[in-house]
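Sharing a structure with you now.
Every protein chain except one is present and positioned as in the full complex.
When the chains are written out, they are named A and B in that same order, and each has its own residue count from 1.
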Amino acid sequence: MTDLAIVFWLDLLGTFVFAISGAMLAVRRGLDIFGIAVLSVAAGLAGGIVRDLLLGAAPPAAFADPRYLAAALNAALAGFLFHRVIDRLSRPVMLLDALGLGLFAVAGCGKALDFGMGPLPAILLGVLTAVGGGVVRDMLVAEVPRVLREEVYALAALVGATMVWAAEALAFDPLWSATASVAAVVAVRVLSVVLGWRAPRAPGSQ
Amino acid sequence: MTDLAIVFWLDLLGTFVFAISGAMLAVRRGLDIFGIAVLSVAAGLAGGIVRDLLLGAAPPAAFADPRYLAAALNAALAGFLFHRVIDRLSRPVMLLDALGLGLFAVAGCGKALDFGMGPLPAILLGVLTAVGGGVVRDMLVAEVPRVLREEVYALAALVGATMVWAAEALAFDPLWSATASVAAVVAVRVLSVVLGWRAPRAPGSQ
Partner (left out) sequence: MTDLAIVFWLDLLGTFVFAISGAMLAVRRGLDIFGIAVLSVAAGLAGGIVRDLLLGAAPPAAFADPRYLAAALNAALAGFLFHRVIDRLSRPVMLLDALGLGLFAVAGCGKALDFGMGPLPAILLGVLTAVGGGVVRDMLVAEVPRVLREEVYALAALVGATMVWAAEALAFDPLWSATASVAAVVAVRVLSVVLGWRAPRAPGSQ
């Protein structure tokens, strides 16, 4: 995962996918087109911005390269125009969210390793990049973020980020291992929803 | 807008104005004097701090220069003592908020251009600086931020930030163009409230 070009494309696709999730939430909350744009940009860019700040890579890629903003705004427009179509496809939306989670987990951990971080912080940063955009999106509309409400959400990101680190340590091909890691996140996340996996609650809690 | 002194004074005035809005919200929520100070400081400083972090300008001006903190705390004190007077003047409060929005949009975009950012990121950073303090203020008391609830809020900031970039590209006088840009933000925002401009919602949404 030393190939920065791979990180860029994973990042850009993740931005688009999460920005659509932001637009859909904004439409559901009855926000106007500016609110839709704000929530799309926040959901799409926040995770990567936080990652870049924590890496000391200022200004963040989301500001240095206008393609990120363009991706988020295109997603906002797509959500504005086609929300009814997207809404009817509830399975695809969950898939998109899982895909975004995988893309950002892999891009986040990969970029952290490229910046010379150790394994544990790099994996943590991958998870943070993956869940960050969704956290900001949900907090902006005063909802408890999905990462706290859903079973096996941060865990799926953790699996992918750990695979990125292992693949790098084993000197696997970056493109192949990135693809496999994204697929693993999507698989874990989708299986957990479809099969209704439940994580343990604290013994004796409500 | 290459004159850093102009950015400083726009910034400081914006800090004071937004900090008053934080103090007013805190009083309305029945918070004590420490809560008022916290919300004032958050509302007044958060936008500029986020901007400086994203520009890689650490430590942010709000920490490097004690006048920012002093402005925010003075605003907290003013809100604590005179909230009844300020509350009665509901139009002036909306005006103050619009003024803060304009000041921060112009200061944010101007500082980003001074740091060598491209047009699109600089304008985005201006909008983010302008709406950032209000977002943190509203999220701290678990409200959906004004930028998502109000029509033509981020848009007004966008107009001002775009004007700053255009004026710089055309080599206009910095002071004159800053003043005109702030005035444009205030005008767009105030007109949108007074005339009840509504932005389109997504077709078919509730």
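By definition in this document, a contact is a pair of C-beta atoms (placed from the backbone, for glycine too) under 8 Å apart; a residue touches a chain by one contact, two chains touch by 3 or more.
Please read all numbers here as calculations on a predicted model, not as lab measurements.
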{"item": "Candidate in contact with the missing chain, chosen from A:46, A:96 or A:152", "value": "A:152"}
{"item": "Omitted-chain contact residue, chosen from B:14, B:47 or B:79", "value": "B:79"}
{"item": "For chain A, the residues touching the chain missing from this view", "value": "53-56, 58, 115, 117-118, 120-121, 124-125, 131, 135, 139, 142-145, 147-149, 151-155, 198-206"}
{"item": "Chain not shown, touching residues in chain B", "value": "26-39, 41, 49, 53, 58-60, 63-64, 66, 69, 79-81, 83-84, 139-142"}
